[in-house]
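Following: one structure in structure tokens, then a few remarks.
With one protein chain held back, the other chains of the complex are shown just where they sit.
Naming follows writing order (A and B), and every chain is counted from residue 1.
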């Protein structure tokens, strides 16, 4: 298993769940399916702590279990999900864009809890929305009374659209190793009888009044929900492909593609490599009135890197979306860009050449690339050294004779290049996190001082302290310290941003590999 | 010995025959024409004509000697030249822009290699011939007349000057073509009539690109359509240009247009790790670690 991925996962768990959970996760990553006592032995952590850690991981959908020996569970780490933690902000943002503030809060709450009942989601969301709204006008507050209904509606919509799904539940929770199961039709259904609106309102009011543990019962106490990551990934995927089309053609072409996707989903499995056929007339209906639709369809057919394929003429034209091709084209572009930034544009030219021609002799490369022979050879060698290119030996004839020359053919093994780049991404993520942690530690005193001062100032302001007092406190931090803090914080931000951006690259590569594996 | 006026007649006849047979005449032809002439006489007459540079002697592949009428123009040029020089000069002249190797000259003239070399040096110093290195045989000198340019196929075409690949020249052309196509694509976006109209308006035929480049006057070298298309192909492999073919009559016309990349720069290349030459060695132990990383420091502290 990938060492880079392992270290990356460790770092993520460490950051969000602490060292103990990270070590438990790491042990599971390394050793695979194992029971509690083995994990304890491996991590040398106390039983209680390991259990706690496992419980946390289970709660956050990062660990599953099965019966390892009779009545003894063995745990497995879902390591891919750990990486997804880096993607959470994207999920939240998407919901904000498509469903607004309330929807955003629902998903935010759910991501933070891992699993939760619908009631608790609604209650927590409402309370947080109230807290956020205290900064705003009283008019807004008026509508807060019915907030729980609004939130409930958003939750229902999110469930209906499959962004949130029901968790499987234990059939019999009295056994040591419960078996979780769920019926297909329950996955995305939240029957109204499961929610007691009055109870919700009651609890919300109690909590707002300061009662931290109100004694209110809810009918859905055993029904838990979680975020359906893959549903978000469909959105990201579609959005990415649309962006490519917009870049290449224009925004309306993106609209057109969006319509094609929408129609395709009514009759296809969204994760199929190739969707089912849609007709131009259906697309036209979807778009209401797009001028030049036929032209756009033609252009998409020609210029979408194989994503839009025309398969017939009935109904004004029959089209099929091929996601595998889309990601193949995108990934080729991605890798080309990487070569360009790493080795220069001439190297990128050579790389594209070889990729297109599949196998090329050294001489050909220099000739067709219009780069001097020597430079071409040197660049080819560098690409070879960094494993972007491979060499295939071929004997000129089959007869083994001294005159028999061996030709060396360069070629690109895309799948292995992609895997390599993915490893680099994991390593990059790890390195970024290490740097961030290091710098935070290095400047901890300073940052804490600043936080303390800010807190005191805040308190003073709220309790009506005098200007003098406030200024006195603020001066505890010198100007040079202040600017240093700014610098440190801005560096942290840069590192955070890089992390988020790097995950975008990871997403494309993962999609590519997913579709490649589907082919096999 | 033939009578003097008879000799003159024979000379005339030989010259006439040379005029008739532009590819040259052989002893056999002369004998056929004037059967009464003794071979010895023919030889004498030939020698005289050679000496006066009226004719040239060549050796064909099958070792047959052939005599050709000498161009009076070139006569002037090599006036006072030794017969060997004339022979060699003639051979080189005939090779035209293809040029010819010393070894080949020796074979054709039937002269000794040393003689040939000496003659070549002399002719070069007189600036009557020059040498160059053909790309097909870079180690051998190829000779041709001083005022001629070697054939493009031997010099590597427009891209080679002194057998040296002129990559700067290629790069400049690459840039200029790209700029031309890009401007066209930008203008095309204003075109009404839908996306296909826009796309069509952004296409440029290779002919038009050639004209543009020639008009720019950045080079004296005469470029051909194939040359320009070669440059445009490199732009395709730069990921900046797309090629299409339109059918116009019997042939297809190659069209090119500038295109935008599908993706922006991936974030991996915005962090040091993406460009780091040591990424394979990077680990938590040793000298190359994320904590010790010099590139990280430079990138974050902006201290390049």
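Convention: contacts are C-beta pairs under 8 Å (C-beta built on N, C-alpha and C of every residue); 3 or more make two chains touch, one makes a residue touch a chain.
Please note the rule applied: contacts and distances are computed from a predicted model.
Missing from the rendering is one chain, named in UniProt as "DNA-directed RNA polymerase III subunit RPC7" (options: "Skp1-related protein", "DNA-directed RNA polymerase III subunit RPC7", "S-phase kinase-associated protein 1" or "F-box/SPRY domain-containing protein 1"). The chain omitted from view is touched by exactly one of A:10, A:163, A:224 or A:515, namely A:224. Among A:38, A:58, A:133 or A:272, only A:58 touches the chain that is left out of the view.
Touching the chain that is not shown, out of A:9, A:92, A:164 or A:308: A:92 (per the contact rule at the top). Among A:8, A:36 or A:249, only A:36 touches the chain that is left out of the view.
Per the touch definition above, the residue from A:173, A:189, A:387 or A:518 contacting the chain not shown is A:173.
In the full complex, subunit A contacts the hidden chain through residues 15-21, 36-37, 46-56, 58-60, 65, 69-73, 88-90, 92-93, 96, 108, 111-112, 114-115, 117, 119-120, 123, 167, 169-170, 173-178, 180, 213-215, 218, 221-222, 224, 341-344, 362, 366, 373-374, 377-378, 381, 408, 444, 448, 451-452, 455, 493, 496-497, 499-500. Residues 264-265, 269-272, 274-278, 287-288, 293-295, 299, 304 are the ones on subunit B that touch the missing chain.
FYI, only the chains that are shown with their structure count from here on.
In this assembly, the C-alpha centroid of subunit A lies 57 Å from the C-alpha centroid of subunit B. The touching residues of subunit A, when paired with subunit B in their complex, are 7, 244, 247-250, 252-253, 291-292, 295-296, 298-299, 303, 305, 329-330, 333-334, 336-338, 341-342, 345, 348-349, 352-353, 356, 368-373, 375, 421, 424-425, 427-428, 430-432, 434-435, 438-439, 491, 494-495, 498, 501-502, 504-505, 508. Residues 159, 165, 167, 170, 174, 194-199, 230-231, 233-234, 237-239, 259-263, 265-271, 273-275, 279, 282, 284, 290-291, 293, 296, 300-301 of subunit B are the ones touching subunit A in the complex.
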